[in-house]
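Notes to accompany the following structure.
The complex appears here minus one protein chain, its other protein chains still in place.
Order as written gives the chain letters A, B, C, D, E, F and G; numbering starts at 1 within each chain.
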Amino acid sequence: MNGQEVLELLLKLENHEIDAKTAFSTLKGMPFEDIGYANIDHHRGIRQGTCEVIYGEGKTAEQIKGILERMLLRGERDVLITRLSSEKAALIEKTIPLTYHPEARIGIANETLQKDHIGNIVVATGGTSDIPIAEEAAITAQTLGNNVVKLYDVGVSGIHRLLSRHDVLMKAKVIIVVAGMEGALASVIGGLVDCPVIAVPTSVGYGAAFNGVAALLSMLNSCASGVTVVNIDNGFGAGYSASMINHIGE
Amino acid sequence: MNGQEVLELLLKLENHEIDAKTAFSTLKGMPFEDIGYANIDHHRGIRQGTCEVIYGEGKTAEQIKGILERMLLRGERDVLITRLSSEKAALIEKTIPLTYHPEARIGIANETLQKDHIGNIVVATGGTSDIPIAEEAAITAQTLGNNVVKLYDVGVSGIHRLLSRHDVLMKAKVIIVVAGMEGALASVIGGLVDCPVIAVPTSVGYGAAFNGVAALLSMLNSCASGVTVVNIDNGFGAGYSASMINHIGE
Amino acid sequence: MNGQEVLELLLKLENHEIDAKTAFSTLKGMPFEDIGYANIDHHRGIRQGTCEVIYGEGKTAEQIKGILERMLLRGERDVLITRLSSEKAALIEKTIPLTYHPEARIGIANETLQKDHIGNIVVATGGTSDIPIAEEAAITAQTLGNNVVKLYDVGVSGIHRLLSRHDVLMKAKVIIVVAGMEGALASVIGGLVDCPVIAVPTSVGYGAAFNGVAALLSMLNSCASGVTVVNIDNGFGAGYSASMINHIGE
Amino acid sequence: MNGQEVLELLLKLENHEIDAKTAFSTLKGMPFEDIGYANIDHHRGIRQGTCEVIYGEGKTAEQIKGILERMLLRGERDVLITRLSSEKAALIEKTIPLTYHPEARIGIANETLQKDHIGNIVVATGGTSDIPIAEEAAITAQTLGNNVVKLYDVGVSGIHRLLSRHDVLMKAKVIIVVAGMEGALASVIGGLVDCPVIAVPTSVGYGAAFNGVAALLSMLNSCASGVTVVNIDNGFGAGYSASMINHIGE
Amino acid sequence: MNGQEVLELLLKLENHEIDAKTAFSTLKGMPFEDIGYANIDHHRGIRQGTCEVIYGEGKTAEQIKGILERMLLRGERDVLITRLSSEKAALIEKTIPLTYHPEARIGIANETLQKDHIGNIVVATGGTSDIPIAEEAAITAQTLGNNVVKLYDVGVSGIHRLLSRHDVLMKAKVIIVVAGMEGALASVIGGLVDCPVIAVPTSVGYGAAFNGVAALLSMLNSCASGVTVVNIDNGFGAGYSASMINHIGE
Amino acid sequence: MNGQEVLELLLKLENHEIDAKTAFSTLKGMPFEDIGYANIDHHRGIRQGTCEVIYGEGKTAEQIKGILERMLLRGERDVLITRLSSEKAALIEKTIPLTYHPEARIGIANETLQKDHIGNIVVATGGTSDIPIAEEAAITAQTLGNNVVKLYDVGVSGIHRLLSRHDVLMKAKVIIVVAGMEGALASVIGGLVDCPVIAVPTSVGYGAAFNGVAALLSMLNSCASGVTVVNIDNGFGAGYSASMINHIGE
Amino acid sequence: MNGQEVLELLLKLENHEIDAKTAFSTLKGMPFEDIGYANIDHHRGIRQGTCEVIYGEGKTAEQIKGILERMLLRGERDVLITRLSSEKAALIEKTIPLTYHPEARIGIANETLQKDHIGNIVVATGGTSDIPIAEEAAITAQTLGNNVVKLYDVGVSGIHRLLSRHDVLMKAKVIIVVAGMEGALASVIGGLVDCPVIAVPTSVGYGAAFNGVAALLSMLNSCASGVTVVNIDNGFGAGYSASMINHIGE
Partner (left out) sequence: MNGQEVLELLLKLENHEIDAKTAFSTLKGMPFEDIGYANIDHHRGIRQGTCEVIYGEGKTAEQIKGILERMLLRGERDVLITRLSSEKAALIEKTIPLTYHPEARIGIANETLQKDHIGNIVVATGGTSDIPIAEEAAITAQTLGNNVVKLYDVGVSGIHRLLSRHDVLMKAKVIIVVAGMEGALASVIGGLVDCPVIAVPTSVGYGAAFNGVAALLSMLNSCASGVTVVNIDNGFGAGYSASMINHIGE
């Protein structure tokens, strides 16, 4: 709730348009809906531009449906559910309109069919095994209204594969780099371009990859400037941040 | 065995009410019952105010039943069994009166139906996925005779959800904060209130959450004073400590 | 700022005792004083019962003096400065009344000479090397108005030293256990008493003690119930939490 | 070297304006100058928008001067030298025009006096001890042509300090959050705003802060969307990325 | 192969009882039998007092049988197979005489029925869940010819349980302490007795127990002297070392 | 693409044998084939001497088949697929000629029946459980055209087993040492020979072996010179590097 | 305090030789002397065979002197002070008879000139840099009455150095192996002998030696049976345990 809104509320009170108890009640209760196991933040669309995103892991299909029902009642569209297993998706789509992407494990409830897409986000991966996380980033960004270009399997062990696509990189407004193992792709791309790079370490690899720690440390220590990092396998977070950045210029 | 009891025993000996061997035997053997795989501490009720709690993981249903039988024989009530799977619970309740809470994975043997509850313990969670651990804390505290108020899914990504429940926080005598991911809720609540906060990191999260390590470190380094921490996912420990604190004022 | 205060402010506004801009300004600016490098929280005394505590490390003597001057102007007493080096203390006490405890590295500005002390906090250490951290806890607790009993060098390698002081432990309302190396003292004391135990791991030890990590993990995994933990070497935090708990019963 | 430039070079060759050996030599040697201990990337200004930044740590004053001399010869302005000790700065400024910021440990060689600043980058810190890293971020961003607003010491232990500056946060195009200890500030700010947040963990703290690891993990696991992270104490990296993002909209 | 044997071999050669090639061949090939996937050390009984022990994990039942057959052919008795699953045991005992202990996951091939047992090894555990590892230690020690006394579930959360068995501890020649969680039992016992203590950390516990790391670090940092440590869950290693020590006095 | 090739291309352009656009297109697109989920590097055979190796983990059987089909179309032989499960192998070999080694989990597509093998690579293991990783190394090296000698189960707990095979070690041109647990075999062999040793830590062991970390650290800290290390369980990498070294002398 | 002593005390009480208060007082206070900063355990000589050992680190010279004075008053001889800097030693020996070993950083107060030494403890090191820790072990063992044989710089990078001293190893009753880097010496010696081996990892090494962690993990995972481990750089602990074992047979 921003300062302007508080001020307006207070002015109404001063003008006796509302009384003190009402004002207090408004301040206190408005933007949330408590359904016992979840406290839905209906105010997020105003405060942050997109409605609440549901993290599907650790919630039952019933809980997710309960949350979705309240959100759809308020007219929310394009509600993202991340880390959604295909089993839960099947249960949810019985009663709620849902587009499900199995590789990315993302569901979109009440999807807008025709949407404007702006700007240019490139999603690059080091290898084939990184694609599920890259898809999570790409679908997130597309759902939030961004144009997305995919550049998969361009890891540094064959640097010419990447350099040959230099033109694609040069046109990006933001680049998401998804890589496991040693995660060197983030540094190499970061050194080639002049736009922000968001690096997503993946848990691809074995042994001393330590489920993504090697790639995470590598990316945090990138010798190239302009690289920021999100959590291991957090394709959603990268897509979300890239969308924010991509929308700044519009 | 406290000093007063030792002194009384020695006085009895001095007065020839008992002889030396009896005194020695009493000192040595009294409070335990050795049943081979367990050494039941029947003295705990006197020494620590509550009877022994059974940690269910790593014990067979048969072993738990064996321990419970000896405890019930001595008249123990409200015996907590933590980390109890529903399979083991089903086996136990065939012969022993048991209340089982599946989400919290807690069983209560020989539960007292009408109990006085005192004080005010608030249990808050960052998200919906933290609820099982929160329930473990809440049921522990209720069984030990405390009033419990639940405040679930009030994580810091929507700080207004928490601030709108400020009145609930201000009335608490102790607050248990259960949160995974970055565990920031403990610091925020710790900065708002003037009562002790017990923080429970949960293993909710992925990647660099490292099964609760991120939340644990976050809570140990809380910039708010008055926050102490228990082990990852240790809802029971938080509920137990909160009960101790809540009872101090009575 | 609690709900009652917001409500009163709004009522004044409703009654035209104040106007909307004043109310907004009060809500927004009142409790802080921004001096560039610090944002002093003058509201803390009301919100949390004790005035703000200054963490001395990473601040220059000049910065600490600047903060203290504003606080003393508002009449604050017994302002704690933790992790204060003797060099900085010497510079500060040239212009500000300061009691300095070199072993605990704590300064107290504008100390109240005659204070009431209540309750009973026991501070126990595993060894002689843990005493500086124990003193930090003890002085914090004393400054916050608590009676403190010290039980130093009672580590588990000679368990009889501890058992012989059983009477002292039994009278405590809260116990602070300060130990490095394997930190086993927290579990042993936790198993003997029925009051809350706050465990402080110290960085005493070498090799696989890993600067307090061994003791920290040990304490987090205590097999005794009722033990909560603070950060490594955080004597202040333990003293502060113990004071909160000790005051509940008064 | 981008595709357009390669194509032009090849066209010149086709038109016999240059011969093959010259073309090869241009492709190979142009953008770098090898001075033995360093390979200066004079091409970076074209490729990435800003000239090369010198990482001062691990280089002698002589080495830094050698690099700067070549860069200034080519007319570079506003060359940043990060992690520059005051001793080295004193040696360098004997022969090279240098603006030195001791708290941020940044030097700017051949600084442009009047520069246009655009947009709005907010730099917030959790505490006073985080200021040096925040200054590194702020000066980097200012030197790269951005307006910077500072919001220091607004950590979550007194959440009202932050909420009272809500208006400043709402106007930002990018926010840099600098915090040590548990780093919770990033999540709280991330939940309040709808612009990208770049989180900088600092090594402020002790014990289980592990020199910034606690804050780093906390920020990587932020429950708020839109937060990306840079290396511990990497104020420069945050300022550089924020500048890239802030410039997108211009 | 010890020096005396080499000398004798050389003397035979000097006396022309054998020729140089034979001597070389003897030196080189004698004590091993290479069966492709294993290199059986038939010389170990002479060199180390007990025949080779087979580590069952990572070997197929067929491989274990192959090794056992060669060993039994040479007349070995009481061959220990550790970490042996019940499935593999069932396959092996079809053709080879095998005593199998399921809780300890140990098999003994060609067991000697009547054996002399000497000395006195005490095996103590912190809890009931530590018993499988304790049994591995106990059966190893018994098979190697030692008297074993068991003291299970005497953890420090009820220190009187341990002190009441003080007489048992005082009679031991070696004590094996098996404990998970915080592993404090090793320090407490180490402080009570004057015989060597071998500590076995177990993977019992959860969260920050880190599968036995907490107990391991705790035991390595024991403030009591006379405590040495083996790998997590290495009951066999403790039993083997204890047997070596117990046999010294005979 | 090496410098010589670029120069030749440019010369052709200078001589009007090709035009600029063709040259650019050649530079850019030639050596790769993008099939959506993979970017096959057909140029590798020229650039690195062997064709691309397929990492089977994280790819579906369909994806692997798709890549193989394109490679076989170009006439590639002896294509290695590592970390290939038997289920995927069964699916692949329905349409593609495949030799599958289940213990090593390696497939070889379009295998050359009669191949020249050169040099001498010894593959040694510490124990029987290390054999699968050793086989991965051995089959990789054999497929790449090297003679391989196996020396399995010669760990340091029976040092004579190793010393008796001294002659085999002395004839090697490269030695691959595969060991888990404490990985001491690498140091011992490294001290005996004068050829390069490549150490492969395995995840064999339990507890503080930490899935190969103990062996990895041990090998990185080898007190013997001439030892280099690859990732945990990376038999393929060791075989590949050994082959490169073994071929230098030919 | 052992059971026999308690029984005798109680018999005296029963016979009215002492009264109950005296008995209680004896039970409670006898074996310790509290001097404020230390709780000296005068009972240890009886309970554990050797008098208390003073850990010098973290204690001031004054504190150490205070403890020593009380111990010498009671007639203690050969009091070990470990981790004693030469500066503190110089201060102490002004008033107390002290033998100081600078390399081992051990002091011995009131040393017995003529002592019987028994048995045979071998102390072996991997390299020259491990000698200070080895000396700490050796002097501890000698002071406690054991014969010690030193075998320094016999690391596995030149295995023949070790094998040539096989005779010395074969005569030992206990062997202490002191090694840094990869610590492989413990496994090699453990495989050669049939007596207990106590392994001491040292912090010798750099990089991934992690101050002794590599050697520690290596030793905990020794593939040789009969190896137990003490803390990194804990020469004293190894010497103490070895002495206990060596004395069993006497």
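Convention: a contact is a pair of C-beta atoms (placed from the backbone, for glycine too) under 8 Å apart; a residue touches a chain by one contact, two chains touch by 3 or more.
In this text the structure is predicted, and so the values were computed from the model without any measurement.
Visitor: Could you tell me which of the visible chains the hidden chain touches?
Guide: A, D, E, F, G
Visitor: Per the definition of touch given earlier, which of A:143, A:222 or A:241 contacts the omitted chain?
Guide: Result: among the candidates, A:222 touches the missing chain.
Visitor: For chain D, which residues touch the unseen chain?
Guide: 1, 27-29, 31-32, 34, 36-39, 41, 43-44, 55, 57-59, 63, 83, 201, 203, 211-213, 216, 231-234
Visitor: Please output the residues of chain G touching the missing chain, sorted low to high.
Guide: Against the left-out chain, chain G lists 127-129, 131, 152-154, 158, 160-161, 164, 204, 206-209.
Visitor: For chain F, which residues lie in contact with the unshown chain of the complex?
Guide: Here the touching residues of chain F are 2-3, 47-49, 53, 166-167, 170, 173, 191-196, 198, 216, 220-221, 225-232, 236-238, 240-241, 244-246, 248-249.
Simple rule for what comes next: only the chains that are shown with their structure count from here on.
Visitor: For the chain pairs C-E and B-E, which is connected through the larger number of C-beta pairs in contact?
Guide: When the contacts at B-E and C-E are counted, C-E has more.
Visitor: Indicate the whole-number Å distance between the mean C-alpha point of chain A and the mean C-alpha point of chain B.
Guide: 38
Visitor: Centre to centre, by mean C-alpha position, how many angstrom separate chain B and chain D?
Guide: The computed centroid separation for chain B versus chain D comes out at 49 Å.
Visitor: Listing for chain B: what residues touch at least two other chains?
Guide: As it turns out, chain B has residues touching two or more other chains at 3, 28, 127, 158, 192, 207-209, 213, 216, 220-221, 225, 231-232.
Visitor: Once the touch criterion is applied, which pairs of chains come out as touching?
Guide: Touching chain pairs, listed by label, are A-B, A-C, A-D, A-F, B-C, B-D, B-E, B-G, C-D, C-E, C-G, D-F, E-F, E-G, F-G.
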